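The complex appears here minus one protein chain, its other protein chains still in place.
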Amino acid sequence: METLSYVLQQLINGLQLGAVYALIALGYTMVYGVLRLINFAHGDIFMFGAFTAYYLIAKWDVPIYLVFPITMAVTGTLGFLIEKIAYKPLRSAPKIALLITAVGVSLFLEYFLSLNSLFTPNYIGFPRPFEVTGYELPLFTVTNVQIIIFAVTALSLVLLYLLIYHTKHGRAMRALSHDQEVASLMGIPVDGIISFTFIVGAALAGLGGILYGFAYPQINVFMGIMPGIKSFIAAVLGGIGIIHGAVLGGLIIGVSEVFVSAFLSSTMRDGVIFFILFLVLLLKPSGIFGKWIDKV
Amino acid sequence: MKALEASGLKKSFGGVQAVDDLTFSVEEHETLGIIGPNGAGKTTLFNLITAIYKPDAGSVTLFGESLRGVPAHRLSHLGIARTFQNLRLFNSLTALQNLTAPILAMKGYGLNAAIFKGHRYVSIERSAEEKARTILDFFQLSAKANLAPNNLPYGDQRKLEIARALCTGPRLLLIDEPGAGMNPKEIRDLLKILRQVKEHFRLTIVLIEHQMGLVMNLSDRVLAMDFGEKIAEGTPAEIKKDKRVIEAYLGDESITC
Partner (left out) sequence: MSFFSSAKRFLICSAIAYLLLKGLFLSGLLTQYIQQIILFSFIAILTSLGLNVIYGYTGQFSLGHAAFYGIGAYTAAYLGALFKVDSILTFLPVLCLAGAMAGCVGYVVGVPILRLRDDFLAIATLGFGIFVKVLFDNSDRVSEVLGGSRGFIGIPKIVNLEVAFFAMVFLILVTRNLIFSRYGLFWQCIKDDELASTAFGINTARMKLMAFTYGCVLAGVGGALYAYLYSFLHPSNFDFLRSIDFLIIVIVGGMGSITGTIYAGLLWVALIEGLRIGLPAQVLEFRWVLIPLFLIIVMMWKPYGLLARKESKFLGLGGNG
């Protein structure tokens, strides 16, 4: 069954990409849930993760099991700083000012890293600290990279669920996303929880960056733009503000992208993503898992 | 002729029955007061009448014409105007512009006139401004015509809210808790103004209000609601003594108001 094998292969490839998108989408959805803010700089945090990992592996020979936590700590800190410095002062300003600021932060990160004195605006090869090997199964091949991505993503999701649904912090986050005013009246430290949300989201994005580097080992300071937008669309698709929505959305977008590339044309790849977006917005803007809004 | 007739109105939100099988009518030129505890469904009722929500069941008739399927923005052309419980004034505009906007929405000029500023534009704008100023005068807000609404004292904002509703030349005026958050002096002023509005404009009025002084003094009849249902209807005197009303408000028969 040649075609079935091809389809399954593309499915696996799509899920690989989708897993990365899911990790990024989680950050968007969590921040939106808590602050109703679309963090335009989030894609660049993903990029920063990839670059941090590059630096650790290529320049400092850090063993792989340390690269993950260090990178996530770095991007988590970056997320924290961005929120404290750029977003917090504008919390009572009109949303548009926040948006422009987010765009400003995004551009700043991109161009700052592109300075020749730091990195370069060109593509850099990402050093995989291992050889890629494929495991041939009856119908398709799975690479060790893919296994790593699926395993790491699954593990992160389990940990995230435990965090959101079984810890005080997670409960506080959920409370905040329902009603900020009441949550603060109930004694929840709003600022602290918002920071916490940013840190977690940013750490996940950083993780996505590492995995992306493993899978597609060409990194570039502008690499966060398109995945950022697509992950955001994934979050909307699944239901913005809803955790499992981000995951499902990411997987759907990843698979769709790979399928379109494989079966239609690679130049149409991005166009289809937006077609999906329009369908969602026109039919059910609150997304797959969202409530039906009685929009009047 | 009945100005407003509601029949079997029902509306629920995710399991909560906000309005439950409500039927009542208002005669022309009558003032109907609506009272009830918070959450009784009073504002929801207004929202149903003004097409902000679509009823799950039931109908609303205005001067004999059914309002089914009429889009919200057409209602002012049919003669309904309302005020909002949480003031919804246009804060980017001046007080005067808050009044000219509805006037120009009722009768205006087209794009040609707007771009080329010919005679039609000038005369319609002028008459709109005149009418707006007349209404501002009536509410003694003329001195504040060029201020933004959120720079006005709260009592004036409430008056402006009512003034704006009158700009569409309505036959039926729905007023939602005009006295909310007012001190006794402001309430007395409001009572005076509303009496003058009643006299001068000869409208049919439906008034939601918690301040018993206002309701009982202005209304010809009163409708009491609780949990989305009508629990009593009658003259102010009758309602004051109605057991179910007393219980709904105070939960105890032994206290009288």
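A and B are the chain letters, set down in written order, and residue numbers restart from 1 in every chain.
Throughout what follows, contacts are C-beta pairs under 8 Å (C-beta built on N, C-alpha and C of every residue); 3 or more make two chains touch, one makes a residue touch a chain.
Please read all numbers here as calculations on a predicted model, not as lab measurements.
Chemist: Can you list the shown chains that the absent chain is in touch with?
Modeler: Visible chains that the missing one touches: A, B.
Chemist: Taking the full complex into account, find the residue in A:196, A:214 or A:232 that is in contact with the omitted chain.
Modeler: A:232
Chemist: Which one touches the absent chain: A:134, A:189 or A:271?
Modeler: Considering the complete complex, A:271 is the one touching the chain left out.
Chemist: Touching the hidden chain in the complete assembly: which of A:36, A:178 or A:291 does that?
Modeler: A:36
Chemist: Just one of A:111, A:135 or A:263 touches the chain that is missing; which is it?
Modeler: Residue touching the chain left out of view: A:111.
Chemist: Using the definition of touch stated at the top, determine which of B:31, B:44 or B:100 touches the missing chain.
Modeler: Hidden-chain contact among the options goes to B:100.
Chemist: Since one chain has been left out of the picture, which residues of chain B touch it in the full complex?
Modeler: These residues touch the chain not displayed: 50, 52, 72-77, 81-82, 84, 88-93, 97, 100-102, 104-106, 108-109, 111, 113-119, 121-122, 125, 164-165, 167-168.
Chemist: If the missing chain were put back, which residues of chain A would it touch?
Modeler: 36, 38, 86, 89-90, 93-101, 103-108, 111-112, 114-116, 225, 229, 232-233, 236, 240, 267-268, 270-271, 274-275, 277-278, 281-282, 285, 295
One rule holds in what follows: only the chains that are shown with their structure count from here on.
Chemist: Averaging only over C-alpha atoms, locate the centres of chain A and chain B and give their separation in whole Å.
Modeler: 49
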